[in-house]
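Every protein chain of the complex appears in place save one, which is left out.
Here the chain labels run A, B and C in written order, and each chain numbers its own residues starting at 1.
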Amino acid sequence: MTVTSYFLPDSVPEALGLLETHGSSLLVMAGGTVAMPLINEGISLPGVVMGLRRAGLDRIERVGAELRIGATVTLTRLLDQDTVPMLRQAAGRTASWSIRNMGTVGGNLFTPPPGGDVAVALLALDARVTLTGPRGDRTVPLSEFWTGFMTSDLRPDELLTSITVPIEPGATTFVKFGRKHANTPAVVTVAVHLAVQGGTVTGARIALGAAGPHPMRAPGAEAAITGSALEPEAVGEAAAAAARECQAFTDGVASEWYRRRMVGVFVLRALTELAQPAGPAIGGGA
Amino acid sequence: MDKVIVTFELAGRDVDVMVSPMTTLQSVLRNQLGHTAVKDGCRQGGCGSCTVLVDGEPMMSCLLPVEDVAGRSVITLEGITPTDGLHPIQQAFLDANGYQCGYCTPGMIVVAKALLDHNPSPSRDEVVDALSGNVCRCTGYLPIIEAIESAVRAAGQQEARA
Amino acid sequence: MNVSGTARLNAPREQVFRAICDPRVLMEIIPGCDAIEQVSPTEYRGVITLRLPGVVGAYRTDVRLVDAVAPERSGMEGRLEGSMGSIAGRADFVLGDAPGSASGTVIDYTGSGVIQGPLARLDSRFAERLAESLISQGLRALNLRLAREAAQSPSPGGLRPTTEVSE
Partner (left out) sequence: MTTELHVVGQSVARSDGVGSVTGRSLFTADRSFPGMLHLKMVRSPVHHALLKGVDLSEAEKVRGFVRALTHADVPHNVYTILGLIGVEPEEEFVLAVDRVRYKGEPIVAILAETEAAAMEAVSKVRLDLEELPAVFDVEEALQPGAPVVTHWGNNTFMFEGHNCRRVRYGDVEQGFAEADHIVEGVYSTSPIEQAPLETTGCIALPEANGRYTVYTNTQALYFSLDNTSIILQVPGNRLHFIGGMVGGGFGGKVDVIVEPLATLGAMKTNRPVRYVYSRSEEMQVSSTRSAWKIRVKDGVTSDGRIIARKVTSYADSGAYSRQTPYALTKHAANAAGPYAIPNVWIDAYCVYTNRTPTSAMRGFGVTMASFAIEVQMDRIAERVGVDPWTIRFLNAYRNGDIKPHRKPAEDATLIETMQAAAVLVGHDLPEAFKAMTSDPRPTQEGGR
């Protein structure tokens, strides 16, 4: 189908109305960095399309102990905030300046691996997503949002409208290993958030990107370092656990065996960095 | 399938174009407005040869439906080139041979302009990072980086004298 | 395009086999399935709507059960057709008794097909990963449904229904 109509609703209610009118034949798009290449190549041939650029979802604000990010906040604006440093790191390693000016945080959650590096950081930060439908909002932890490769819990009559990130003290790091220094899909991405008390890890969230059908936590690795002081044995065990439990795959960027080994290498590097950072991360602030 | 009229500002003046829905800004600029300095290297947001400034920010015009820039200001290389002579960045590219086949050059210069507008004296790393979305298959990037750095120096001396 | 996979289901083979052949069950477990009708004892026709990032569209599908040997195995030949192109092929599944469980079943499936149209232009591994993911979601949904069925009505023959649901 060549596109017969392209809508730019200027409010969420109007957008939901369009979703209801056109149902499953309506392609929803935000920054366009996922949909437009497929349309330009003649792989995706939608009839009716809705862009969310003007739907009023581009506010980013700190609300108490949370950072609330509108779904169409661009990645560039994540670089301008320092409330959650890991989000700045992740955005900085994603695509290029022009693409960061267009790509949105909400869109990043729908980018199939090996893309979607900001989504990996959000998973490690235990973010929640707000899904808005005709019957109002519902909130889903990001860890339960993805249901498979390119599929999610989003219902046909809903829009993802915002992402909420808890602002917690803790040691965080974000490591992306790609074939190039910048503007490159990941071989593997590792995002870590550690809650630390008196030199001991009391809570660990390790998220892996490009090592499964969607960004995934590594519970085995998390268990291996919880209760430790990140001594080499614990870090080594966590790295091995992550390599075992990840669901690496082969694509044009890297093969399954290479990704599985790089998961081990980069979880080790990420945790080692947190173990002896420049500043006193263990027992220190965010 | 009904066409739509879209109005936006191009190089400082308003233009109206009649398009089929969701025609890309790249296609409108190249095929309807004669701005063929906007190149067509991939249409996937991966090569940067179609970079334009939208309200002063670099964007890939191949991924932008023209409706999305309605009412906004668009600048292409045609808008950066003065009516006579060359923009200092263009002169720097010419002097430093910051091009060979010329296909990536417009995108490189548009991004360089946006970079210097934001940061008049960027470090080499900042120049490299700004260009990370622009692919060049001929020069190996060094002459392009050196061209931008010489434009920065020239602008610096300009200020010193002003 | 080639796909394969396995899953553990918490119901005896006979129940699993019946479920897979029941259009009402298929409607519930196939992700995005809007409609399905049985047009003959072995033929089904339906519509599946997939909303994937960057792509939308409804896909007409018609599937025929072939070489069915209840409750052990069956083949499925069919075609999926929509705006993204078409996939024509065959899948086979084998139901085995789950080791170490009185009433569990292990389903192993393999499938191959020829993709045509726009979807064929993507890296074939992309389509394979998508298909395997959708199938595993379907099998997870089937498992939940079987567990619910078992919980509501104790299965005949006094077998104690297992309520533990495994991934």
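The rule is simple: a contact is a pair of C-beta atoms (placed from the backbone, for glycine too) under 8 Å apart; a residue touches a chain by one contact, two chains touch by 3 or more.
Computed from a prediction, not measured in an experiment: that's the story for all the values here.
Novice: In the full assembly, spell out which visible chains the left-out chain is touching.
Specialist: The omitted chain makes contact with A, B, C across the full complex.
Novice: Looking at B:Lys3, B:Arg137 or B:Arg153, which makes contact with the chain not pictured?
Specialist: Answer from the full complex: B:Arg137 touches the omitted chain.
Novice: Looking at the full complex, which residue from B:Val17, B:Leu53, B:Val69 or B:Ile109 touches the chain that isn't shown here?
Specialist: Of the candidates B:Val17, B:Leu53, B:Val69 or B:Ile109, B:Ile109 is in touch with the missing chain.
Novice: Any idea which of B:Leu25, B:Val54 or B:Leu77 touches the chain not displayed?
Specialist: Of all options in B:Leu25, B:Val54 or B:Leu77, contact with the hidden chain holds for B:Leu77.
Novice: Which parts of subunit B are in contact with the chain that was left out?
Specialist: Contact residues on subunit B toward the absent chain are 1, 20, 30-31, 36-44, 46-47, 49, 76-78, 81, 86, 90-91, 93-94, 97-99, 101-106, 109, 135-138.
Novice: In the complete complex, the non-displayed chain touches which residues of subunit A?
Specialist: Subunit A touches the missing chain through residues 1-3, 40-42, 45.
Novice: List every residue of subunit C that touches the chain not included in the displayed model.
Specialist: 83, 85-86, 114-118, 120-121
Keep in mind that, in the parts below, only the chains that are shown with their structure count from here on.
Novice: Go ahead and note the Å separation of the Cα centroids belonging to subunit B and subunit C.
Specialist: 50
Novice: From the C-alpha centre of subunit A to that of subunit B, how far is it in Å?
Specialist: Here subunit A and subunit B have centroids separated by 30 Å.
Novice: Could you pull out the residues of subunit A that touch at least 2 other chains?
Specialist: Answer for subunit A, listing residues that touch two or more other chains: 37, 39, 41.
Novice: Give the list of subunit C residues in touch with subunit A in this complex.
Specialist: Result: residues 31, 34, 49, 51-58, 83-84, 118-119, 121-123, 125-126, 129-130, 132-134, 136-137 of subunit C touch subunit A.
Novice: For subunit A, which residues count as touching subunit B in their complex?
Specialist: Where subunit A meets subunit B, its residues are 2-6, 8, 31-33, 36-37, 39-41, 49, 51, 53, 76, 95-99, 101-102, 181-183.
Novice: Going by the contact rule at the top, pick out the subunit A residues touching subunit C in the complex.
Specialist: That would be residues 1, 24-27, 29, 34-35, 37-39, 41-46, 110-112, 147-151, 154, 156, 213, 249-252 of subunit A.
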